[in-house]
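Attaching a single structure in structure tokens format; questions to follow.
As you look at this complex, bear in mind that one protein chain is not there, while each of the others sits in place.
Chain IDs A, B and C follow the sequence of writing; residue 1 opens each chain.
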Amino acid sequence: MQTSDEVRNALDIVFKANSQFYATRGFQRRIGYGKKPALLIIDLANAWTREGNAFTCDNMDEIIPANQKLLEAFRRRGLPIVYTTTAYDVTDRSTPGDMGLWHYKIPVEVLKVGSEAAAIDSRVAPREGEHVIVKKRASAFHGTYLSGMLKTMGVDTVIVTGVTAAACVRNSIEDAIADGFRPIAVREGIGDRIAGAVEWNLFDIDAKFGDVESLADVLAYLDSNDLDV
Amino acid sequence: MQTSDEVRNALDIVFKANSQFYATRGFQRRIGYGKKPALLIIDLANAWTREGNAFTCDNMDEIIPANQKLLEAFRRRGLPIVYTTTAYDVTDRSTPGDMGLWHYKIPVEVLKVGSEAAAIDSRVAPREGEHVIVKKRASAFHGTYLSGMLKTMGVDTVIVTGVTAAACVRNSIEDAIADGFRPIAVREGIGDRIAGAVEWNLFDIDAKFGDVESLADVLAYLDSNDLDV
Amino acid sequence: MQTSDEVRNALDIVFKANSQFYATRGFQRRIGYGKKPALLIIDLANAWTREGNAFTCDNMDEIIPANQKLLEAFRRRGLPIVYTTTAYDVTDRSTPGDMGLWHYKIPVEVLKVGSEAAAIDSRVAPREGEHVIVKKRASAFHGTYLSGMLKTMGVDTVIVTGVTAAACVRNSIEDAIADGFRPIAVREGIGDRIAGAVEWNLFDIDAKFGDVESLADVLAYLDSNDLDV
Partner (left out) sequence: MQTSDEVRNALDIVFKANSQFYATRGFQRRIGYGKKPALLIIDLANAWTREGNAFTCDNMDEIIPANQKLLEAFRRRGLPIVYTTTAYDVTDRSTPGDMGLWHYKIPVEVLKVGSEAAAIDSRVAPREGEHVIVKKRASAFHGTYLSGMLKTMGVDTVIVTGVTAAACVRNSIEDAIADGFRPIAVREGIGDRIAGAVEWNLFDIDAKFGDVESLADVLAYLDSNDLDV
């Protein structure tokens, strides 16, 4: 479900008015980049990036290349890279297990641990020493060791990409700032599967939880001397 | 910033198309009510409910009465009630402390622990034996004892109201289902301060994290024999 | 390092005096069994249960049969079974990663994800539908989805066994009661590798965090009508 120009224009008018209002209230501040970023790629696994799955998302022609460019920059600078996927050991909906209650809202029963659907897309494949966290919930932080690991790595900033804007990306960013990491959402690297969701979730994120920046801006930061590497 | 009819109509068209799409994908399922609900009232403190604060929200003429009706029903049935407020011990932005990084995005420095601004609005005042959690982040669950307390109480469902739809209400609902509680968002009891935010956040919540129900529906449930009290 | 009779006797004298003192203070209460137990088997993987590893523990001739009996009873009643193991993706100590800071205290670098050392001992092998959580820290709850999963399963009691008493077993029990589950430590099912550690840790657990019960007592409970199955 691509967002039509008509919807995008309608939303842009609302966002503009909201931003003017927020300027008077002191919201929508800039958190800025820190000294040591990690790349956090949310759920760019085949169930989300390839056709034919309940979780299939749009716009991979832009999202995959954007993530490839970020991976190249992080690897060149020797900075930490963490991927997530979402998958379950028990996918029988009649047996309570690691799906928790989530299958009562969305079809997580199609995401089996170890399946091709749950594997990271080969176009952005992880390399030796990079981390793949199999999460069970929307947030990359909830019920995982991510926060403690990033702390140990000395990370102060998370550059966040992936899908979906309305669920796993947003919730990971909410938890990132709550745990003390500066979240930067990369506009071209984030997608969803319904119209408008990228737009309104990036608006809310930028207003309250992290900075939404362009790929070019993030790549310039990764090339700069602002990093502590 | 009230949502204009024009914006609401534009959003409704998008939501309808998205819902049709989600029906084909198996999202937007009903999680339903459980047997033992708790009422979770997010940030109906004066900073949000009264005029003149950076955090002031809209539509209190509807939100306060809706919450009063819910409080009455929960008290009548002897069911648990938990309020949150958000407030900080150290509100000097140059001193790192319990505001964490959040003051880099929103003006949390106006929310002092023990202030009138941080006190629950007297129109929905807590009574003896009801819980008020002073949280530091958006989610009522993050960095608080809420989850363990609800578990001890035997709660399986959280009826969620308050403000704001785009931050504390939504993030609390995301964490509620992640921790194993059925979240029910009460449409008339939830607000925000910018145009469209209630609409698009309730849409995302209903699609993925909890059921959005009318006040009448929730009150009928609270009057029913479906409860384990 | 078996605990000598001399040490055990010395400790028993201290424990007896402490228990008399705690009786006057109101500690060492009984938490009791609930209605729906899960079996939580901590780190009965080869690194701990077999000879020749830095993590090798004592007394497997008693611990393995005790756990086999518990597994049999849980499977017979159709109750949830969760195993943990501890293993890491990055075991190079010079690269910060999922070992966090723990390798600065103990030799976790010998525990590689997917290795035979990290696999559950075949004598207590998990079956289809039983859960194996790969944890990174001492507690089975810290940085894992265990708490939310147990909540979803309706579990109110965790029967805890495995190794070591001084670290992963104890810390899991501390977190279990903190999250709202009644912890029961099974005396014959728990071990360690240093003298005295089982004794003093079970003493502390029984005084403050959970009930220490005999295998016979737990098996009788599992055979009883007290369960909600």
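A few comments on the model shown:
Please note the rule applied: a residue touches a chain if its C-beta (ideal position, glycine included) is under 8 Å from a C-beta of that chain, and two chains touch if they have at least 3 such contacts.
Note that the structure is predicted; figures quoted are calculated from it, not measured.
Within the full complex, the residue among C:I64, C:A178 or C:L227 touching the omitted chain is C:A178.
Within the set B:T24, B:T95, B:S122 or B:N225, the residue that contacts the chain not displayed is B:T95. Annotation for chain B: contacts to the undisplayed chain at residues 80, 89-90, 95-98, 100-101, 129, 131-132, 135-137, 143-149, 151-154. Remark: the residues of chain A touching the chain excluded from display are 147-149, 151-152, 178-181. Mapped onto chain C, the footprint of the missing chain covers residues 1, 7, 10-11, 13-14, 17-18, 21-22, 25-32, 54-55, 100-102, 104-107, 137-139, 142-143, 166-167, 171, 174-175, 177-178, 180-182, 193-197, 200-201, 204, 207-210.
Criterion: only the chains that are shown with their structure count from here on.
When each chain is reduced to the average of its Cα atoms, C sits farthest from chain B. Distance between chain A and chain B, defined via averaged C-alpha coordinates, is recorded as 24 Å.
In chain C, the residues touching two or more other chains are 147-149, 151-152.
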